[in-house]
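A single protein chain has been omitted from the complex, and every remaining protein chain is retained in its original position.
For chain A:
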Amino acid sequence: MTATLAHPDLRAAARPRVRLAAEQVRLAYGENVVVDGLDLELTDGSFTAIVGPNGCGKSTLLRALGRLLRPTSGQVVLDGKPIARTPTREVARVLGMLPQTPIAPEGLTVADLVARGRHPHQSWLRQWSRDDEDVVAEALRWTDMDGFADRPVDALSGGQRQRAWISMALAQGTDLLLLDEPTTYLDLSHQIDVLELIARLHAERGRTVAVVLHDLNLAARYAHRLVAMKHGVVVASGTPAEVLTEQLLADVFDLEARVVTDPVSGTPMVVPVRRLR
């Protein structure tokens, strides 16, 4: 894995460029080590879902990839440069990140929220360029939030609110996007709505996407690559069909389950039987 990073040109023809990589990262909150010696690569144009049981370190890993958490050892590399040594503003023009439950200040309108996505492109002098204006209008339109531009964010429903945040991430204009459980607290149809939106970002806008998800069936349906984690290490990684096996579900989730084919998308679908142990 490290060989690929040292000589990106060797395999350049065979596989896409690595955009974001975790190299032997060790992540801890104080004394509590959550992730240890983990390697992960996100290649250009990929759509990765990170799955795993509660507390496996998947959100922690995502925070480290988005430089919100500094590894105690190892490093995160963005486009070949250590992310910790790249100015945070520069990173923010390439890498966007939506935390799990982002806070919007009371009274803030959707238009203002989305406009804040332009922050890394602005300066004291250049606070609202024509570019910013166009990009924000476009982001609102693209996420179907243009009709809500003047609504306060706190007056939106959960699904609309998530759309507004994705709209902000879109306005940030980064070609890498990390999302931490963007479907939390949403009903099934709004979960689908948000994931369709993310899938379109990937397909139509060419964004490289990594998303932490709880729902394995939705992860298998939308992501092209699954990364399964347990106890802070990557247990399996590959296409949904390679990763979602009955054995893996038993090992990682302590779940006895049957894996059948999703009649709609043809991707693997988990039918739980019972909890093991």
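Quick note on the criterion: a residue touches a chain if its C-beta (ideal position, glycine included) is under 8 Å from a C-beta of that chain, and two chains touch if they have at least 3 such contacts; residues count from 1.
Assume contacts and distances are computed from a predicted model.
Per UniProt, the protein behind the absent chain is "Iron complex transport system permease protein"; the candidates were "Iron complex transport system permease protein", "Ubiquinone biosynthesis protein UbiV", "Cytochrome c oxidase cbb3-type subunit 2" or "Electron transfer flavoprotein subunit beta". Among A:L108, A:I192, A:V233 or A:A250, only A:L108 touches the chain that is left out of the view. The chain omitted from view is touched by exactly one of A:Q24, A:T43 or A:Q122, namely A:Q122.
Among A:P16, A:G80 or A:G147, the one in contact with the hidden chain is A:G147.
Although one chain is hidden here, its contacts on chain A can still be listed: residues 63, 66-68, 88-93, 95-99, 102-109, 111-112, 115-117, 119-120, 122, 124-130, 132-134, 137, 140-141, 146-147, 149-150, 172.
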